[in-house]
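Report on the following structure.
Of the protein chains in this complex, all but one are displayed in their positions.
After this line comes subunit A, so read on.
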Amino acid sequence: MTNSSGASRDGRPAGAGGASATAGSRSSAAFTPQALLEVWRKARLINLVDEKFRTLLRSGRLAAVYYSPRGQEIVAAAMGVHLQPTDYLVTTYRGIHDQLAKGIPLKPLFAEYYAKATGACKGKGGPMHITHPQTGVMVTTGIVGSGLPIANGLAWASQLKKDGRVTLVTFGDGASNIGAFHEALNLASLWKLPVVFLCQNNLYGESSKYEKCTAVDHIGERAASYRMPGVTVDGNDAEAMWRASAEAVERARAGEGPTLIEAKTFRFMGHYFGDPGAYIPKEEYDAHLAKDPMPRTRAAVLASGIATEAELAQYDAEVNAQIEEALQFAADSPFPDVGEIDIDVYGATA
């Protein structure tokens, strides 16, 4: 983890080159084998759900627009373990990993992908608009960059109510080039809002390479313009991601304001499901595959001695059983009544 913030915690400009991996770290929490296991479990849940969706799509058993999070599991999981169910999440169309890390239950999630009346949004939002306030999943947007200003508002409400909640907003590298990103970071810093901006830099904005569209080497550097702590971290490294997340969430919860985290990662399944990904050079893809965070984290869990192969297999079996149950629930559920089209356009006071 490198601290590329232009400002230290007390707002003074940091020296060139930023701080070292541990300097400036405010979190005293230790990354124990137990913490690693928690990250693994969330990541594996994401991974197994994603595999199931891709299997369903390939076999034609599901027809839905799908943006696979394959490769970005650790980013979401290592952040998710620091959040409370009452904390807020604002995510994007590629947000299933964030929603699962936040704790969304599988049944309403699967049913929404299946466009059923029992879906989280009664089949009216779909994969790109998953909402589940009981677990803090407040907004899933299909518009790049639009979540950041909304996250500020959720955080503003928490600040006014002093409810101690933290708002996490996730977005991709492409979003850091849209105006809303800059407006939102500036306001969050001015108002010292309890928000964490998590940029999941998967190195491609749709089909365009990061370097072709983004003028800075690291999006974390952009925090300096808003006198906000900014960190660039290997999002696929469970420990680094866990530490960066712990610090940002703690800072927000302590009323010390927002943080921008840039988590470097990679997406293995392209922009959308079925994307041939011809724009990614094979050598580049293979280099990332060699560093695939899932096998890497699994090996770390086993090496730590916190769990055995058999225990991990047991966990997989449990998750798979829950997935099958959710899938069956979705398949068995009815489609929405057509009368539903006139409901939820306006509220009852209309």
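The working rule: contacts are C-beta pairs under 8 Å (C-beta built on N, C-alpha and C of every residue); 3 or more make two chains touch, one makes a residue touch a chain; residues count from 1.
Basically, contacts and distances are computed from a predicted model.
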| Chain excluded from display, named as in UniProt, from "Pyruvate dehydrogenase complex E1 component subunit beta", "DNA-directed DNA polymerase", "PTS mannose/fructose/sorbose transporter subunit IIC" or "tRNA N6-adenosine threonylcarbamoyltransferase" | "Pyruvate dehydrogenase complex E1 component subunit beta"
| Contact partner of the left-out chain, one of A:131, A:208 or A:304 | A:131
| Which of A:84, A:186 or A:225 sits in contact with the chain that's absent? | A:186
| task | Write down which of A:99, A:152, A:202 or A:245 is the residue touching the left-out chain. | result | A:152
| query | In the full complex, which residues of subunit A touch the absent chain? | reply | 88, 90, 119-126, 129, 131-133, 138-139, 141-143, 146, 148-161, 167, 179-180, 183-184, 186-187, 190-191, 343-350
